[in-house]
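What follows is one structure encoded as structure tokens, with my remarks underneath.
A single protein chain has been omitted; all remaining protein chains appear in their positions.
Moving on to chain A:
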Amino acid sequence: MTDTPLDLIRNFSIIAHIDHGKSTLADRLIQACGALSEREMTNQVLDNMELERERGITIKAQTVRLAYPAKDGKTYTLNLMDTPGHVDFAYEVSRSLAACEGSLLVVDASQGVEAQTLANVYQAIDANHEIVPILNKIDLPAAEPERVKAQIEEVIGIDASDAVEISAKTGLNIEGVLEALVTRLPAPKGDANAPLKALLVDSWYDAYLGVVILVRVKEGRLKRHAKIRMMSTGSTYNVDQVGVFAPAMRPVDDLGPGEMGYITGAIKTVADCNVGDTITEDRHPAAEALAGFKPSIPVVWCGLYPIDADDFEKLRDSLAKLRLNDASFHYEAETSAALGFGFRCGFLGLLHLEIIQERLSREFNLDLIATAPSVVYRIYRTSGAMEELHNPADMPDGSVIERIEEPWITATIMVPDDYLGAVLTLCNERRGQQQDLTYVGNRAMAVYRLPLNEVVFDFYDRLKSVSRGYASFDYQMDKYEESDLVRISILVNLEPVDALSFIAHRSAAESRGRAICAKLKELIPRQLFKIAIQAAIGSRVIARETIGALSKDVTAKCYGGDISRKRKLLEKQKEGKKRMRQFGKVEIPQSAFLAALKMDA
């Protein structure tokens, strides 16, 4: 089965916006090729992580190998590569696309192209993909195939006249999709006798098999029991098993050029498997690696703290377990005076952060609090040294800083005309620089350069609210630029609360400082003494609030029968103070800071 002639293989991915029907189409293709019986089909076979299923997004790449007897009488091997569908995983997406020769572009015929689709389709074009437009949900009364075709041509610049019109939900014209794959997509190329070159597309940890690597063989053969070498690190492993996903794992003897499949071996963690790496044979190595390898670098950092301090060890174990399966997220222990012991964690983006946080709470049952996300700043010291700053609390004194650079992104926002004004205002408030503004029918597409720092600060929520949920948003990392950034410290009774300090552009410092002071005033219960809350840049106070002393707290009746109870109550109160943080004369419950951070998120 692995001697499939190259001209009978088609490798493809599916590009779609969330809810435009990617997973449903994948299910229909699997069904049509008889890979699974009706009974075996759980909805959306590919998204097997609970979280993926709930959010309709794919986090890990997966493949399915299908056998399709085409109208030309030949049976083709179709490898469907399901790619992560979010900008946080843009690099992972690019590697998945590099494993295929073509893409199906699925667009909801009633909704049209969304921003997220665009970024991925551009990536597919960059990967020299042949792109077949698919108009889904054609059965809906609101479907406007002609308008959407025009939009695809206008916005993306590809010919949509041969777009395949389908309904993945009802199964309408799935045959048309399969025929288009066979007739319109190019077959892969590759020399079976050349030294092995296989692209490492993704990897994950399986409790029984250990690390499973998803590969696409470009040249040569990947054989069982071969000794392979990772070209980026030089580390070598013996291959235990070679196989394909049909969609269940099925061992084979080897994988030839053009094939997709998996390997397992004595590989301890996925951290040893860098997405985009080239796998070669140790004894007959390829002369050069496949192009495009990049190590993954976290761009968003935040502190994660257990709400119950006793959960610290559990959190450490859970992070280690998650990292087993996701080498793209990083963590290191850190201590906060306000929040206790926790971890500084780095993520590929905000969604990635959210996913990890949610998995920690859902799969590991941890109650966590996250500090406000921070991007990675570059601090150039007057000494000439550059350092990357992940945690605002670590920012050095202004006197030793020559300049600070922050990362910028290029954001694409698509929004119905009615909400465009509000969206542009939001972008301008966030220091955005307009690059492009075009209209397609009544939908506008705005391209903005924005500081990532402004995006991690509740940008999604604001965008959703000003556009009533109609705006779609996507971004790509751009470059670092110098900026007038300041660290805002929050002080309670003149003592800084490390977990609440943040970095912002000088123009936004005062209003954000005021907002957080006002929020803390609401959240911190009145105490025996009044409490001063301040926001400061260095020693300069930019906002302040005062919480008055509590006005009355005394039991009306206390006689001989009440003493024991009152004493125990007092002892309990003393005990509870151990969970509090002393600021001058007052002790503030950690819960107040937790609530402040929660409101931020």
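Quick note on the criterion: a residue touches a chain if its C-beta (ideal position, glycine included) is under 8 Å from a C-beta of that chain, and two chains touch if they have at least 3 such contacts; residues count from 1.
Methods note: contacts and distances are computed from a predicted model.
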* **Omitted chain (choose from "Aspartate carbamoyltransferase", "Sarcosine oxidase subunit alpha", "Heme chaperone HemW" or "Electron transfer flavoprotein subunit beta") - UniProt protein name** => "Heme chaperone HemW"
* Absent-chain contact - pick from A:A142, A:A207 or A:A556 -> A:A556
* **Residue, one of A:S399, A:N442 or A:S564, that touches the chain absent here** => A:S564
* Considering the whole complex rather than only what is displayed, give the residues of chain A touching the chain that is not shown. => 526-529, 549-561, 563-564, 566-567, 570-571, 573-574, 577, 585
